[in-house]
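Heads up, one of the protein chains got dropped from this complex, but the rest are sitting where they should.
Up next is chain A:
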Amino acid sequence: MAVEALPSSALRRPRRGRPMRHSAASNAVVSVIAAVVIVLMLAPVAYIVIGGFRTNSQITDSPAGFPAPWVATNYLDVLTGGLFWRLVGNSLIVGLLTTLGVVVLGLMASFAIARYEYRLRGAMYALFAAGLMFPVTVAITPLYIVVKNLGLTNTLAGVILPQIAFGLPTTIIILVPFLRAIPAEIQEAAEIDGASRLGFFWRMVIPLSLPGVVTVGILAFIGSWNGYLLPLFILNNPSTFTLPLGVQQFSSQYSVDTARVLAFTSLSMLPALVFFSIFQRRIVGGLTGAVKG
């Protein structure tokens, strides 16, 4: 059941036409409303992107104006400096390893919970599910102390490990129904053919649960990419900063250089937007299904 449910996405066009016929006039009205909404949604984003092409004196003279002339120096400065790429690198490392950890650990635990019968199964599931009630905000102070005692402050691992832990509840909640929905016949057939349960896991479960795995992976990556509070506590050394911390530091450090801050900010949202446009179907499908953290 959930297997069919998860991948279905709001972005996908309805399979059949809607029941009501809409007149051309009503379609026009809706188009106008949609256009207005989209302008409202995109105007701030556009302001950041376009503002990066102006100079500070242009911005001071006319804060809401367009570039005249367009200058690329802000963007070029950011792109040629090492800071931006270091932040992107750190964010990529943290995001990819978090995703990997969440998927691997989550899939293994979900498989045990979904396909084995044992005494503590229900309690284990409840334990992970309860984790959804603890956002990182609540646990942040003692979490910082745990990370400090492990000697992991100012290391990327100090962000990655807690992020994996806090990503597990959503992952397990999404994957367990997925894995449970795999028909027992397939497992029996594999057993008859001589596969062990772990062999069944490798050969059958992982390929069959791929849509769910992709969804949880994307959720974990976006959560990590945008994460702010945890890196704020764990990372104090600028060389370990992730993109959100870097953006904030840059904007306070160069607060007089508005144009450069705008260029830096718009470049830092670019990776998220590219990632989103590649995976938009899965992201939206996953978000409608999953509980957001």
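Details
The criterion applied here is as follows: a residue touches a chain if its C-beta (ideal position, glycine included) is under 8 Å from a C-beta of that chain, and two chains touch if they have at least 3 such contacts; residues count from 1.
Everything below uses one rule, namely that contacts and distances are computed from a predicted model.
Missing chain, UniProt protein name, picked from "Carbohydrate ABC transporter membrane protein 1 (CUT1 family)", "CbtB-domain containing protein", "Dihydroxyacetone kinase subunit L" or "Nitrogenase iron-molybdenum cofactor biosynthesis protein NifN": "Carbohydrate ABC transporter membrane protein 1 (CUT1 family)".
Considering the whole complex, the residue from A:83, A:100, A:124 or A:195 that touches the absent chain is A:124.
The missing chain lies against chain A, touching residues 1-2, 4-6, 8-11, 13-14, 16-20, 22, 26-27, 30-31, 33-34, 37-38, 40-42, 44-45, 47-48, 51, 60, 62-65, 101, 105-106, 108-109, 111-113, 116-119, 121-135, 137-146, 161-162, 164-166, 168-170, 172-174, 177, 197-198, 222, 225-226, 228-229, 233, 243-245, 247-248, 251, 258, 261-262, 265, 268-269, 272-273, 276-277, 280, 283-285, 287-292.
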